[in-house]
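The following block contains the structure, expressed as structure tokens.
A single protein chain has been removed from this complex, and every other one stays in its place.
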Amino acid sequence: MTDRTRLRVFLVAAAGLAVALGVGLAGLPRFGSPASTYADVINALAVPLRRSTDAVSAVTLDFRGIDTLFEEFILFAAVAGVSILLRPLSDEIGEMPEDQAPDRRVPPPSPAVGLLGTILAPLLVVAGLETVTHGQVSPGGGFQGGVVLASALFVVYLATSYSRAERFQPGGLLEASDGAGAGGYVIVGVVGLLAGAAFLSNTVSLGQPGNLISGGTIPILNAVVAVEVAGGFVLLAKEFLDQTAVIRQDRGGRRS
Amino acid sequence: MRDAVIALALVWVAASGTAVVLTRDPLHQAFVAGFFGLCLASLYLAMQAADVALSQLVVGAVALPFVILLSLAKVRKPE
Amino acid sequence: MIPAVAHPAPGTVLAPLAVAVPLAAAAVLAGANQRIPALWRDLLGSAAAATATVLAGVVLSQAAHRRVVYWFGGWRPVHGTVIGVDYAVDPMGGALAVLAGVLALAALVYSRRFFGETGGRYPALVLVFTAASIDFAWTGDLFNMFVAFELVAVTGFILTGFYAEEEAPLQGAINFAVLNTVGGLVVLTGVALLYGHTGTLNLAQMGQTLAGHRPGGLVVVAFALLASGFLVKAGSVPWHFWLPDAYGTAPAPASILIAGVTSELGLFGLARTWETVFSGAVAGSAEQRIRLVLGALGVLTALVGTAMALAEDHPRRLLAFVVIAHLGVYLLGFSLLRTAALGGVALLAAGDGFVKGALFLAVGIIRRHRRATGARALRGEGPAITIAAGVIVLGVLCLSDLPPFSSSVGKDLLVATAGSAGPLVEAVIAVTVVGSGAAILASAVQVWQGHAVDNPSPSEDAAETAAGWGNVTLLAPPVVLLAAALGLGLVPHLADHAASAAASFADRPGYHAAVYGAARRAVARPGTGGGGVEPLVIDGAEAAASVLAAAALVSRRRIAPVLGRGTGWLRDLHRGHLGDQLTWAVLGMAAMAAASGLALR
Partner (left out) sequence: MTVLAFAVVVWLFVVGLYGMVTSRNLIHLVVCLSVAQSATDLLLLEIGYVGHGHAPVFVDLPKHPGPTVDSIMQALSLTDVVLGAAVSALLLALSVQVHKRTGTLDPDELRTVEPNRS
């Protein structure tokens, strides 16, 4: 199709789809009216049965924990996939771009960056841990906290050692953390089985609502998710960052 | 009052979403997309979805633009 | 109203393990990556896939007597409101899980040590794909189905783009990813609409809420969205464009997963939501009309797939079009909306799934061998090549629905239940079978003679020849897969089993009762006629016609211009332009919504 034809056909099709969506959405209850008893039941059960004052955490990590197990494996697959797709390929060599200028020396990390890192990283770690550990009490949880922790790790990485990347290769550790987090979720599920209950049953003592130690397996799952997400996101960013240092040689030896 | 805030945020989201699509230069788009993520997060907050707002914030306004910028850094490197 | 967090019945514990084992193994494989020796990686991966397959097989045998219902976290329904997520395994879903497990095992054995440079990540992705497929086939929850749908797509397109040194696999992966993600968004929109309407995500409760009410605009649109989303994955026209781009470029072991499992999952998703959610709300006349819509789509898909298979030179793209053509036949069979026909479709899909896997692997062996020896022609090149060629010929016969392969039983069942539509179904199947069989045979002959255009990329070559070609682990998977298709056909009373599995699949009240814990035996098995001499004659004629047509195709120089003129515009549509593919997809969704509106209201 030419650009023009494609645009025309698309506009007709999109108009049709929009009308269809409109018809469908028109059948929904008015915006702002309660939709389901399912939600009412969950909202009513979260605190008494799960001692989790954040009902959303109770849903994602307990009532519908199996969804989140697969969600974690989507992240896990994405991290593995990015590593596979951005691996050093047979026709590529890894060099820092600076290496191409023979008289240029790699500058050490500037004191300013280092200082920023030393101030920022602990703050981010505290914020991340706070978000992870309070998942069952207040909004936040393993995913959000994990990303914050990842950015803390990344700040450290950038501030101290990326330009001396050869010396510090945390890849294996990050992989292990990614795998351990994802596998940990499965293990928590299997522990339920071993306790004679169902897969992903909340078999740990529940504690008091609002308390840091409450919700049974919910904080444990938040922790394993955080371990996975933190490792996975740093690994992901590292793979992309490494790409700037990868040079491809085509078959004629030309570099790009 | 809350309805007015939500309505305003909805309009903002629609406008900034459109801007993301219409910004054809990927570098500019990365920043507009970050702003769009911010708008979405505030809309979610106004709709009492703090958990989702937090996720949207870390993904849409931080992680995604960051990865886009890294990709662009690779792609834009002079041949 | 404190719900009992009940302990599950003994014996049902296997259902979650079938998913947990491959996932746990995947976490270990990717987490430890290079730190496990290659041999142990291969063993762990294969053992996990084998365990999942065996567990799925046991669950299938349990489900044959009575649906296996499993509540995650022990959350049973409270006063009719479902609060957790369940697996509700019936024989159909159980069989699909076994198929996924067997194909994953074959892929892992075949690709032993190929992908050393990526360490444990490649087998990990195959295992995650398997677990997601099993979850999709078993889950009783619509949102959980969506999550599994996405995970299947994500792992699928990563495996497709594996040869990242080359342009074509990358584009195949991008088209796969974008189209399937849009399909996923559409499915999720459908899920959201149904939740807003029924207040639940559980398939059984949803079906119960909708039953007996004439479907309103919302339900119609939700059906159209779910159907188009699932058909994107299945690869029905006009959502099929990503499929040849992906299969044509993926590594052979990944192709068999995508070809043998993904299409089936898409169709399964459509059938599952139709039978458990929507069918109760549809009256007789509306059912007639939706039958027409789906049937027309099936015929169109079968014809486009066959025509493109005939016009295609590239062996693996050709196989992809054969997959599309067969999907069209399955869709046509499903559109009859009769339980016995559904059983026939299941048998066809299972048999074809094994055979298509065997074909992809056999083509892979021949290609690899030709690269390794540098030989142009393959005549007299040793036992490995002869076996691979034998697999291709037998495979084509099997795809021709000849007895004693299982697809023959399936086809007869399908035609027998089609009623007045019988001749049409028979004709479409005949065209598909003859056309695709001829295309594969002709292509195999060309590969054999060294004329084929399918030159493996250097990188692919380096990866795949490293393992050595004469290896047992290379030859065993295609042979075993073919034997599985044959063995399935020899199971006594196969047609009856399939029909009863389909009856249980389509039994909406029974499904609901099982999910809600009411004891209920499997429904009575409907008797099936069929067999006799006449189908045998037709099948034989079809196989013969395939061979003749293949002979004609091989002397291509004479008919190629004719074929080229006839299908030139069609080939133009399949150039792999992402914008075009998206436009067609959106157009298809709008058309599906309009057609559903006309049919169901």
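For clarity, chains are labelled A, B and C in written order, and residue numbers in each chain start from 1.
Criterion: contacts are C-beta pairs under 8 Å (C-beta built on N, C-alpha and C of every residue); 3 or more make two chains touch, one makes a residue touch a chain.
Given the structure is predicted, the values throughout are model-derived calculations rather than measurements.
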item	value
Chains shown that the absent chain touches, full complex	A, B, C
Option touching the unshown chain, where A:Tyr157, A:Tyr185, A:Phe199 or A:Phe240 are the choices	A:Phe240
Omitted-chain contact residue, chosen from C:Arg76, C:His314 or C:His497	C:His314
Those residues of chain C which, in the complete complex, touch the missing chain	143, 147, 150, 154, 157-158, 161, 164-168, 170-175, 177-178, 181-182, 185, 188-189, 191-192, 195-196, 201, 244-245, 248-249, 312-314, 317, 453-455, 571, 574-579, 582-583, 586
Missing-partner contacts on chain B, residue numbers	2-3, 6-7, 10-11, 13-14, 17-18, 20-22, 24, 26, 29-30, 33, 36, 40, 43-44, 47-52, 55-56, 59-60, 63-64, 67-68, 71-72, 74-75, 79
Residue numbers in chain A that touch the chain omitted from display	3, 6-7, 10, 14, 17-18, 21-22, 25-26, 28, 30-36, 38-39, 42-43, 46-47, 53-56, 58-60, 64, 67-68, 71, 74-75, 77-78, 81-82, 85-86, 137-139, 143, 209-210, 236, 239-240, 243, 248, 256
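Convention: only the chains that are shown with their structure count from here on.
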item	value
Gap in Å, rounded to a whole number, between the CA centres of chain B and chain A	17
Rounded Å distance between chain A and chain C, as computed from the means of their C-alpha atoms	30
Multi-partner residues of chain C (at least 2 other chains)	none
Residues of chain A defined as touching chain C within the complex	1, 6, 9-10, 12-17, 19-21, 23-29, 35-39, 41-42, 45, 48-49, 62-67, 69-71, 73-74, 76-78, 80-81, 83-87, 89-91, 172, 175-180, 182-183, 186-187, 189-190, 192-193, 196-202
Touching residues on chain C, where the partner in the complex is chain A	1-3, 5, 7-8, 13, 16-17, 20, 23-24, 26-35, 70-75, 78, 81-85, 117-118, 121-122, 124-125, 128, 131-132, 135, 143-144, 147-148, 150-151, 154-155, 158, 161-162, 164-165, 189, 193, 195-201, 216-222, 224-225, 459, 462, 577, 579-580, 582-583, 586-587, 589-591, 593-594, 597
Interfacial residue positions of chain A with respect to chain B in the complex	32, 54, 56-57, 97, 131, 138-141, 143-144, 147-148, 151, 233, 236-237, 240-241, 243-244, 256
